[in-house]
Every structure is written in structure tokens, then in C-alpha cells.
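Quick one: this structure, given as C-alpha cells, is what I'll be asking you about.
For this view, one protein chain was removed and the others were kept in their places.
Chain nomenclature is as follows: A, B and C, assigned in order of appearance, with residue numbering initiated at 1 for each chain independently.
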Amino acid sequence: MNSAALIIIAVFTLAAALAAATLRKLMHAALSLVVVFVGIAALFFLLGAEFVGLALVFIYVGAVAVLVVFTILLTPRDVGKDRGFNWGGAIVAVAVFGGLTWSILNTQSLAVVAPHMPALTVKQIGKTLMTIYVWPLQCVGLLLTAALIGALILVMEEKR
Amino acid sequence: MTPTLQIFLIVSAALFSTGLLAALSRRHAIFILIGIEMMLAAANLNFIAFWRFGPPHQPPTGVMIALFSIAIAAAEAAVGLAMVIAVYRHYHTTNVDQLDQLRG
Amino acid sequence: MNSWIVTHLWLVPAEPFAASLAILSVSNTRRKSAAALAVAGQIIALALSVVAFVSTLQTHGFRAVQNFTWFTFGDQTLRLGFVLDPLAAAMLVMITVVGLCIFVFSVGYMAEDKNFTRFFAYLSFFSGAMLGLVIANSLLLVFIFWELVGLASYLLIGFWIERPSAAAAAKKAFITTRIGDMGFFLGVLWLYDRAGTLLFYDNGRGCLEGAGLAMLGASATFVALLIFCGAVGKSGQFPLHVWLPDAMEGPTPVSALIHAATMVAAGVFLVARVYPLFSLGAISGVTSSLTVVVWIGVTTALMAALIAIAQADIKRILAYSTVSQLGLMMVSLGVGGVAAGIMHLLAHGFFKALLFLGAGSVIHGCHGEQDIRKMGGLRRFMPVTFMTYAVGMMALSGMPFFFCGGWTKEEILHATAHWPPSHVPYYLILVGVVLTALYMTRQIIYVFFGNPRVAAERAHESPRIMTMPLIVLAFGAILLSAVLTPAWPWLHGYLTGEPTYFDVARLIQPMLFVSLALVSAGVGVGFWIYRKAGTQDGGRPAEVDPLEYAQPALFRFLANKMWIDELYARTVISFSWMAARLSDWMDRYFWDGLVRGFGAIGQLFGIFTTSVDERGINAGVDETTAGARGLGRVMSTAHSGQIQTYLGAIAIGMLALLLLYAWLA
Partner (left out) sequence: MSNSIDQVFVHAKQWLLSSLTGSPGWVVQVASILINIFMLLAVFLTLFALISVLERKILARMQNRYGPNRVGPFGLFQPIADGIKMLIKEDIVPARADKIVHFLAPVLIAAVAILTLGVIPYGRNMTPFTIDGGILFFFAVGSATELAVFMAGWGSNNKFSMLGAMRAIAQMFSYELPLIITALPVVMVVGSLTPDRIVAAQAGYTFDLVPRWFVFTPWGAAAFVLFFVSGLVESNRTPFDVPEGESEIVAGHMTEYSGFKYATFFMAEYIGMFAVSGLAMTLFLGGWHAPARILEIIPSYVWFFVKLGSLLFVYIWVRGTLPRTRIDQMMNFAWKFMLPMAFTCVIAAAVWHYAGRGLRGWLWSFLVIAIVYTALSTLLDTGRKLAPRVYRFAE
């Protein structure tokens, strides 16, 4: 695992995340979110979870990001207007970050390096998904169907 | 120097906090969703990291949970964005400060 | 072919049922298609019946069953089935032939009716139910079809629903037969309790076979008598015969089909079907249950024949004669002449259908008039009807040689004469035979001879479609006698499974002369008494019956059906009325008072609790709610309604938990 690559990707991702949280234009923030997800996918690749990284890119860049930009398109009134910034939220976020970092750094059992591990193949994931996790898989399928129908009904024009 | 688990966790914590920042500080409803997506991604990063740094030759539970979480997050995003559109249609605003009909 | 018809025997009743459904589903203006459907269904059923009949000819005592499981409850399985044996096959052919004739007749008779299609739907429905009844191999299935037949009868008697008398007659028929069916159903239950099966034949395990009968033991008598209750109701035996004459309110083809040829025969058929139950443990052919059957039959036969003499309605006379003949069949079954009884049943089916259709033709010709005293001299206007009616009358009277009724009646007399316990039934039946000839002679004289009276003046012959079935049935009644003669008793052998051979010497035997003498006597006396019926004679006015003039009290007794209806009205019905009044009174004053008393107690308690509630509890609750409301007002300030506040609170809470955990660890 390459430290240099990790640092580059992490800095890139976090910068994009900060941009997504603070950019004034909503569209730019949404596109920054895409960059964040590409960065996270890269981190997944770095960690050896290629399949999850590809799935993340596939779902977030291909679907969720387009949904977000479409929503921005469909709610045009507030786009581009600055609504101010709630500094209280920033304080809370910084406090949470501080608390988390403090506890992570103070937990000695976390200061481990990665063990050697055989590569996780797609086949392996598929087998696990179809054996141990077959019920969760079905439930997720049901959930996605329900979400699809629910989203459709929510945005459907009301008949008069 | 090879990275330890702590570095990944701190990256994840930073991402989580940034997501929290987006969700807490911005007024537009879509920012809240963006923040939530970032927080979920941070959680996924944690899962993957813990799997990678955990004992080898185990079922890849962390990976599985990350996959399911991605799927569920996609559903959440779809419903959430649909709600944003529905709310916009009804109140003609996406500013969450104005959506306070449930005020006590 | 053989096995095919056995496994597909259900098709026979299915055809008329299907026809019925089809007719109900077409518009009631499509009369031709309705009639065509009904007749087609009947023809197919007839063809299948003939196939079934032919297959039973192959061996003596042929019997094939086809059983299946209807449903399973717990570890019990309820099995139903169909049986094909000579009894069923003969009945199938008789019902379909007679039924077909009646269907065709109805096309002409009901041509003017506005509910033509409904009539044919009911008729087909009835036919299907009756066919199902005769091939059922399970007492339960018999019961099901039995009730369907009852329903069809109810619907058809009350067909002219706009007439109050028809509706009342339908109700009377339905309720009276239901009384008998109650006993039948109890018998079915008892039999199931004892034998554990309701199948008649099931490879030796059926309730009519050795093992099943052995399990019954002494209870067989009671079971048999309970089943006989059903037969009494359906076959119009004393004391439940009262519905049958009233059922003549239905259209005449219905009377012919249901109340002469087929349905009322169901009771006789049932007794014949479960005959092993009756004869279980017989000593020289006599059991207590069979004795009951004999005495009921004798009473019915004689009583109905007597009543028939004094009736004026052409159909009522025939109805009482039906009751009488059914009694005769019961006697035959009771004394052990099962084959004779069934043969008489088959023959009766033909000639009684013929007589009823003839009566229908007469009524049709006289424009709806049913009173024989208003007819007369019709033989000139309605020659075909007269000829066929005469054939039917001869057959019914029991004229030997050429008419089927004669041979079967003679055989019944034969069987009764040798009944060990008593000779009384034999002599009473002889009287019945004479009376039968007498009242038939009376009827024919009134209707066809003499001068035309009020209703007969503009009479006309019926159309071809109505006379054709009459002719067919008349030929059937004559030709049937060919297989009934003692010289070649083929039908007897067919039913009993014994081989038959031809012996012309057996043709001449004493009973033949007894029979001939009795019938001649009856006819002769009839001609002598009624020679001047319908005309003024001495001091007697034209409209008064000769017998009434001679014996007014006796005639009134008979004309009023021996006051049995009135007796029932005074006893059974008034008892029910009294019981109902008593129950009503109890309900109104006794139980109602109790309920009201309890109510009052509850009310008092309610008043008490209300006061406690209002004075004591409410005040406390008011204080509490006021406090809660104040607290809620304070708390609600935290509910900003803004999602980000909540989210922030969650984040702070998470942080606090983290710090708490870190502090503890």
C-alpha cells in the first residue's frame, strides 16, 4: 500500500469534499461531490476492494450524481443564491472531527498495519453474496423497488 | 512507511465531519442530502478499512456491508431527491429554514 | 366402450346440467335456442344412457363402480362415487326416454308462456339431478342429488309464481318433503357413524356389502326406517302424501315428469338401492323395517285409491293414482318383490307420463279447464289423445296381456300373496286394484264419453309436437310388456341377475285370472255406475256425481281427502302455532323482563360511576393535563421545526457518547 498515493488521494478527496460543502453555487458543489466519490473509489482501490470502488463509481457517478443535478435543474428558484452560512454547524462539525480524531489517535489497537491478504476477486464476492448474504440481497432488492415506486409517486404530478 | 488503520480512520472522520458541515451549515435542502451522502461514504470507507486491516481469510463482511450500504444509500438518495422536488412543488422553496411547519 | 362409460358415467347427469346453465346464460327471448339446448342435452344423455345400458347387458349381475375422494378432513376421507348396475341403467334409460318425450311435449305445451327459457332451464336441471341420483354410489351423493331434485321440484311447482296457490303448493311440497329428509339425513349420519363409509359398493368395504352390513348389526333397522322417512316424504306415502296432489299446481309436463314418472319414484328407488339395509337379518324375507314398509304402502295404496274416486280435477285424480301406485310399489318392496317393484316403477314411469301428458293435452285442448265434470265427449275432438289415453288407462288399471302395467301388477300380487306374516295386505291390494280400474273408468267416461259440456264445446286436438310424444309413450307402454311377461321375464332376470328362458306355459297361471277378473269387475262396475255421468238421471242433477247422489256423506269424506289436511291443520299446525305463541309470550314478557332488570342494574351502576367520575376523577385529570400542557409549552421551544437543528443535536449527542465512552475506557 503506497503512502504517497494515499496522501495524494486523501488530500484530493478532502479538498473536493470541502468544496462540496462550502461552494456557493449548488451545481459546483454537486460536481465536487462527484469528485469526492471518485476519490473514495480510489481509496477503495487502494484498500483492495476494487469491486466496491467500481460499484461506487457506477452508482454515484452514473446515477446519484445525475439525480442530484436533475433535482437542481427542477428546483430552479434558489439555485445560485447565497443563503448564508450557519457557523454553528461548522463549530459542531469541527468538534465532532476533533472528538473523533482524538479518540482514534488515543486507541492503540488501531495503530496496526495491514496484514497480507489474498486479492478479493469478484467471484468470491459473488459467492458470498449468493450464500451468506442472500437474504440481505433480496431485502435490498425489495427496498430498491419500494424506493423506486416511492420516488415515482412522490414526484408524480397530482391529477386534478 | 506503510499507512496504518488510523490514517484511514482520520481521513474518514474528516470526510464525515465535512459531510456534517454540509448538512448543518447550508440552507439548501440538496446540501443536506449531499452531506448525508458524504457521511455514508465515510462510513463505507470505515467498513472497508476495518475489513482490510482485520484478520485475513474471513468472509468479506466489511465489503458486503459497504455494498449493501451503497445500494441503500442510492435508494435513500432517490427518495430524498424526490422529496426535495415534492417539497419544492408544494412550498416553492428548498430553503430548510422556511420549512418549519412542525415547529412546536 | 364398457370401461369408458363406467369411468365417464358422470357425463350423463352433466349434460342436462350443462344445458341448464347454458339456457340460463342466454337471453330469455331466445326460446328456440333454449328448447334446442334442453332437448339436445336430453338426447345426449339418452345416448349415453343407452351406451351404459348396453354395457350392463354383457354379464348377469353386472356392477361397476367408480369411486373418488371428495375431500379429506383429519384422517377421515370422504369418498363419493358412481355405480353402474342394472337398477341404475334401467332407471337411466327410463328417465331419459320419458324425459325426452316430456321435453318435446313441453315445447308445444309451454309455447305461450313468457318464462319459456326459465322453464327449460329448470327442467334440464331437474333431469340432471335425477340422473345423478340414480347413478350415485354414495348415500351422501344420493342425498345431495335428492335435495337438488327437491329444489327443482320446488322451483317447478312454483313456476307460475304469480299464482298464490302455486307458491303455497311449492312451499307445502318443499316443507313436507323436508320433514322426511330430516329423517333421511339422520339415517345417513347414523349409518356413517356405524359403518364408517357411505359408499354403497367399494370392493367389499361398502355399507351395502358384507363387511359394512356386519358393522351395522341391530342398528340397521333404525337406519333403514330413518332412510324410509325420506322415501315416504319424496314418494308421497302416508302420512306425508299431502303435498303431492297440491303439487299439480305446476305446469302439466312438470307433473308428468316429476310427480309421476321420475321424482316420486326416487323414494321407491332409494328403498330398492339400500334394500340390503332393510333385509339385514331377515327371517324368511321378513324384518321389522320391511313390515313397516308394507303397512305404510298398503295404507297409502288403498287410501289414495279411495280418495281418487271422488276427485273432480283431472290431474288430481292422476296424482292420487300415483300415490296409490307408489304405495303398491312399496308393498312389493316390503314383501320381498324388489324386482317386481322396480319393474312396476319403470312401467309406471311410462304409462303415468303418458296419462299426464294426455291430461295436459286435454287441458290444452279445453283451454286450461281441469274439471272433468265440465268436459265430455272429447273422443271425437281429440282422437289421438283419446287413443293414447286409453292405452295409459288400460296399463294403469292393470289390464293383462298387452299392457305393461298388467304384468307388473300381477307380479306384485304374486309376491304379496305369499307374504308369511299376514294375508291382509294381499286382500287390501286386491281391493285397490278394483278401485284403480273404477276411478280410471270414471275419469275416462267423464272426459271422453257422453255429450260435450261447457269446456269441451270448443275443444281441439293438440299440435303434432304434443301428440308425437304421446304416441311414442303409448307404444313404449305396450312394447315394454314384451319383456315383462312371465313367459319370458327378461327384465326380471336382468334386474335380479338370474338367467331367463322362454316358457310359454308360465303365461297361464291362476293369478292371471284373478287379475283379469278384478280389473274386469272394476271396469264393469265403473261403466255401470257412471254410464249416465254428466247427464240428468232420475232425481239426480247433471252436475252431481252418481256416487255422490247415492252416498253423499261418504263422497264428501273422500272428496275432502279424508280431511287429512284439516287434521294436520288442527293437530300439527295448530300445535306449532301454539308453541310459537307460547315462545313469543315467553320472549316478550319473561326474558324481556329479565333483560330489562339487568339493564336497570347496569344503569344504576352507571349513574353512580358518572357522579364519581365527574366529581372526583375529572378534577384531578384536569390539573394533571394543565400541568402537562405547561410543560409541553416549555419543551416545545426545543422543537424548532428545522431539520438542521435536530441533525446538530444528534451530532452533539454522538460526540457526547464518544467522550463518555473515552472517559470510561
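Here is the rule we use: contacts are C-beta pairs under 8 Å (C-beta built on N, C-alpha and C of every residue); 3 or more make two chains touch, one makes a residue touch a chain.
Fair warning: this is a prediction, and the values are worked out from it, not measured in the lab.
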| item | value |
| --- | --- |
| Touched by the hidden chain, restricted to displayed chains | A |
| Residue among A:14, A:27 or A:90 that touches the chain left out of view | A:27 |
| Listed residues A:8, A:66 or A:156, member touching the removed chain | A:66 |
| Of A:7, A:105 or A:122, the residue in touch with the unshown chain | A:122 |
| Chain not shown: contacting residue from A:55, A:96 or A:110 | A:55 |
| Residues of chain A (touch criterion as defined above) contacting the omitted chain | 2, 25, 27-28, 31, 34, 50-51, 54-55, 57-58, 61-63, 65-66, 69, 73, 119, 121-123 |
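By definition in this document, only the chains that are shown with their structure count from here on.
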| item | value |
| --- | --- |
| Pair exhibiting more inter-chain C-beta contacts, A-C or A-B | A-B |
| Multi-partner residues of chain C (at least 2 other chains) | 644, 648, 651 |
| Per-residue overlap in chain B, given as positions that touch at least 2 other chains | 20, 23-25, 97 |
| Interfacial residue positions of chain B with respect to chain A in the complex | 1-11, 13-28, 30-31, 33-35, 37-38, 41, 44-45, 48-49, 51-53, 55-57, 59-60, 63-64, 66-68, 70-79, 81-86, 88, 92-95, 97 |
| Residue ranges of chain C in contact with chain A within the complex | 644, 648, 651-652, 654-655, 658-659, 661-662 |
| Chain B contact footprint on chain A (complex, rising order) | 1, 3, 6, 10, 13-14, 17-18, 20-22, 26, 29-30, 33, 36-37, 40, 43-44, 47-49, 51-52, 55-56, 59-60, 63-64, 67-68, 70-72, 74-75, 77-78, 83-90, 92-94, 96-97, 100-101, 104-105, 110-118, 120, 124-125, 128-129, 132-133, 136-137, 140, 143-144, 146-148, 150-152, 154-155 |
